[in-house]
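Below are the structure tokens for one structure; questions will follow.
Removed: one protein chain of the complex. Kept in place: all other protein chains.
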Amino acid sequence: MIKVAINGYGTIGKRVADAVAAQMDMKIVGVSKTKPSFEAYVAKKRGYPLYIADMAKKGAFTKVGLEVAGSVDDMLKIADVVVDATPGGVGKQNKSLYEKIGLKAIFQGGEDHEVAGFSFCSDCNYAGAIGRQFVRVVSCNTTGLCRIINLVDSAFGVERVRSVMVRRGSDPGEVKKGPIDAVVLDPVSIPSHHGPDVITVLPHIQITTMAMIVPTTFMHMHAVQMDCKREASREELVRRIEEHSRIGLVRSGTGIKSTAELKEYALDLGRPRGDLWESCVFADSIAVLGKEVYFFQAIHQEADVVVENVDAIRAMSGTVKDPATSIRMTNEAMHLSAL
Amino acid sequence: MIKVAINGYGTIGKRVADAVAAQMDMKIVGVSKTKPSFEAYVAKKRGYPLYIADMAKKGAFTKVGLEVAGSVDDMLKIADVVVDATPGGVGKQNKSLYEKIGLKAIFQGGEDHEVAGFSFCSDCNYAGAIGRQFVRVVSCNTTGLCRIINLVDSAFGVERVRSVMVRRGSDPGEVKKGPIDAVVLDPVSIPSHHGPDVITVLPHIQITTMAMIVPTTFMHMHAVQMDCKREASREELVRRIEEHSRIGLVRSGTGIKSTAELKEYALDLGRPRGDLWESCVFADSIAVLGKEVYFFQAIHQEADVVVENVDAIRAMSGTVKDPATSIRMTNEAMHLSAL
Amino acid sequence: MIKVAINGYGTIGKRVADAVAAQMDMKIVGVSKTKPSFEAYVAKKRGYPLYIADMAKKGAFTKVGLEVAGSVDDMLKIADVVVDATPGGVGKQNKSLYEKIGLKAIFQGGEDHEVAGFSFCSDCNYAGAIGRQFVRVVSCNTTGLCRIINLVDSAFGVERVRSVMVRRGSDPGEVKKGPIDAVVLDPVSIPSHHGPDVITVLPHIQITTMAMIVPTTFMHMHAVQMDCKREASREELVRRIEEHSRIGLVRSGTGIKSTAELKEYALDLGRPRGDLWESCVFADSIAVLGKEVYFFQAIHQEADVVVENVDAIRAMSGTVKDPATSIRMTNEAMHLSAL
Partner (left out) sequence: MIKVAINGYGTIGKRVADAVAAQMDMKIVGVSKTKPSFEAYVAKKRGYPLYIADMAKKGAFTKVGLEVAGSVDDMLKIADVVVDATPGGVGKQNKSLYEKIGLKAIFQGGEDHEVAGFSFCSDCNYAGAIGRQFVRVVSCNTTGLCRIINLVDSAFGVERVRSVMVRRGSDPGEVKKGPIDAVVLDPVSIPSHHGPDVITVLPHIQITTMAMIVPTTFMHMHAVQMDCKREASREELVRRIEEHSRIGLVRSGTGIKSTAELKEYALDLGRPRGDLWESCVFADSIAVLGKEVYFFQAIHQEADVVVENVDAIRAMSGTVKDPATSIRMTNEAMHLSAL
């Protein structure tokens, strides 16, 4: 049993905790919060021991019925691997804590590549993470791009990728962030950071990305175009997506044309929190023009990296060497099946 | 086993179907759809036989892998009770179908009181529904008002209610309805229809409501004020809400201040579809000034009437005469426990 | 000519600048910005001398073609009155600057009453501001409440006011603030601060307010109920509103049912920036039940206090002693006529 601590039990951390708890070969030894919140109550109901950064705040927790198991330092001591799911930039600060005690740590895409020195996507470079102390699971958008670029690259060879990233303004449970009524260029300049981030995983790919933020909470949408090295085939592309366990195909018969309907479908299917761990490619959008491929894919920003974190734990621990085996174990434990 | 058909497998219908299927004393004999959609696939995965209104469209279903069990008429013949969850106004048209074959039918709050002649809320008038052929479960907003008014009335006597209803513009899965950036008075005139609708259930209550629509999808928010007949007590009010199985208390320690955080909490708790079947009163908002009571309550428009429909089925079937027993059976089958 | 400086040329500051510039008896001697922005270009096009807080940043302005006239201290020296339109809380810090040089200053509603010691609404207490050094123009919501409460009070005597404030999440030009999809109780507790704030202007009024924030940018909406001392009359109330120059009546024939349509109308009328300086009461919403009055009013958060600032300048300067005269002068210069 790999003993896993979750430092930062928020949007990503709480999902990784549940995903880890579902695996046969892993267990959660603790999760951390900085202040009492509904998420702390959820941790309690799930039976995850609750650790806090600042023990001076212990009273604030116990006053509202939340038992504190100890400090974050205490938690780190009993873990084999820590998943750092703190807000972007905090992971970098936490790194020295992990170094000091020689603890394996996974950072999220909000940290720079240099923090871990290795950027991870199960499909693309699982083997490279085996035995490493530090790994960074790339962001939701980068994960979504890497999966499909890698697939198309295997099929037809990718010459060049162009992608417009239309990003959600906030997560559904956030209420302070906007915009309310605007399209915000983020950044105005081209390319956005997403292209270079893909290259941390797939260094041989040529890619230019443009990014904006819109007033929605559910998912990101990517409008992707690729120039391939060889003549592409729509049939072959669809077939390969169908065979891929983490790229879902949103089929015509469902009538789904939007992120909102897609999330509703995930909720109806009984997925926990309505999570879509797979990238969601719209079948009807796939167009092939000679060597050019076009399509739309929706990315659930809260979920797609969750399964990647689980695989990264296994790779770093060295218990499973074969990527396909780990991916299958992760997926099965979470009942991830075709849309 | 009460055999239940769901006519209209949409936002409400699909939830009532799952709630019915979870009961020990009921089963789903069929659900109806007018065209293929992701919801039809969900019915298939759940094992609910799929019936369609227009058999000429059978090919459209079978073509995308959806087996059709028969026509809506076929479905009605094998049911003891039909839950009509078609869009507002369609239920009225369907009534003659049910009358013709003497089938018990439940209508939703989108229909006028006169369609059924009896408007239902489990808390308030379960007994009146026993043995009836037609019952109307009042709308989500009216259900939310009836529950809490009835509770305050029992505690302190209600002299007069004033409520401002801030309504969501569309359900999360709808993408055509707005507004995107506006507060819409609906209606401009005062009072709105909600007050009179409460009176179909609680005829002795004086109530004036004002209503508007805002650009959100998650829940309605009610800003409620009541003049009581007797001096009210905050402590007593909180205690009674805590004892009520379908009025939840959103507690201070959770830090929840919005509909979005409340829905996130429901999803984290593992509620199916993140459903909040209970009215959600914000504990910190409850203010008592002499005989006056003020508070905010959030109402999950997709969910609160679901449990009421289940009780209505039992009352009409006459199998359970005691309201408290039916409510407890319904709640337990759905694992409805305190927030 | 009263020489007016605007400290903080943002949403409110830029509007007050234009309103002041339109008056016969006032002129703008300068406006301040902290960094280059499109608003600084607008100041330049309008011919308002641009002053900056931190002269070390002068280069950043001149580099993009924006001439700097001097420091904020320089600006304050040449003014008779400064309108402090800096973000909430900053005015309090600025006060000592104004005190040091004995400059008359107007603060906005984002500051506490105590900062100025006198809270102003032209309708209600113009006379009290005559000759004062410090005056606080109350917030947009409080201004909107004071105007109509004062009117109803004169007509029928106000016993008690209850108002639910449904507030816009951000101004149209802001892109960082949310919520995107939520109703946020702000605060959860009842009463909100709006009631006590009304009392700083109208100390004899009994008022309880509840407040929430919704995902819209255009206007606030108030759902108001008043208990009057005397039998009220709808006809009389409508007549008095029609006679009031800063309470507009949104008439039935316009078909306007929302804040968005109201703003569109204001833009169509050629109002600068589509500004609604008047409170906007929906004629069809006005309901009188014996001594009770109900109505909806929309408040343009960017605009209604602008005309109040102009009157406050005149009152403090002591040049016009009669409120009605100042109000008429202000309105006429801005071509404020009935909706």
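For clarity, chains are labelled A, B and C in written order, and residue numbers in each chain start from 1.
One rule holds in what follows: a contact is a pair of C-beta atoms (placed from the backbone, for glycine too) under 8 Å apart; a residue touches a chain by one contact, two chains touch by 3 or more.
The structure presented is a predicted model; accordingly, all values stated were derived computationally and were not measured.
Within the full complex, the chain left out of the display contacts the shown chains A, B, C.
Summary of contacts with the chain left out: across A:3, A:113, A:176 or A:257, the touching residue is A:257.
For the chain missing from the display, the contacting residue among C:136, C:257 or C:314 is C:257, taking the whole complex into account. Remark: the omitted chain is touched by one listed residue; of A:166, A:228, A:269 or A:329 this is A:166. The omitted chain makes contact with chain A at the following residues, 162, 164, 166, 179, 181-191, 208, 210, 212, 214-219, 221, 223, 225, 257-261, 282, 284-287, 289, 294-296, 298. Touching residues on chain C toward the chain that is not drawn are 14, 35-39, 41-42, 45, 63-66, 172-175, 180-181, 217-218, 251-258, 260-261, 263-265, 267-270, 272-274. The chain not displayed touches chain B at residues 169-170, 172, 174-182, 184, 215-217.
Following the convention adopted for this analysis, only the chains that are shown with their structure count from here on.
In terms of their C-alpha centroids, the spacing between chain B and chain C amounts to 42 Å. Centroids built from CA atoms put chain C at 46 Å from chain A. Looking at chain B, residues 181, 217-218, 257-258, 260-261 sit in touch with two or more other chains.
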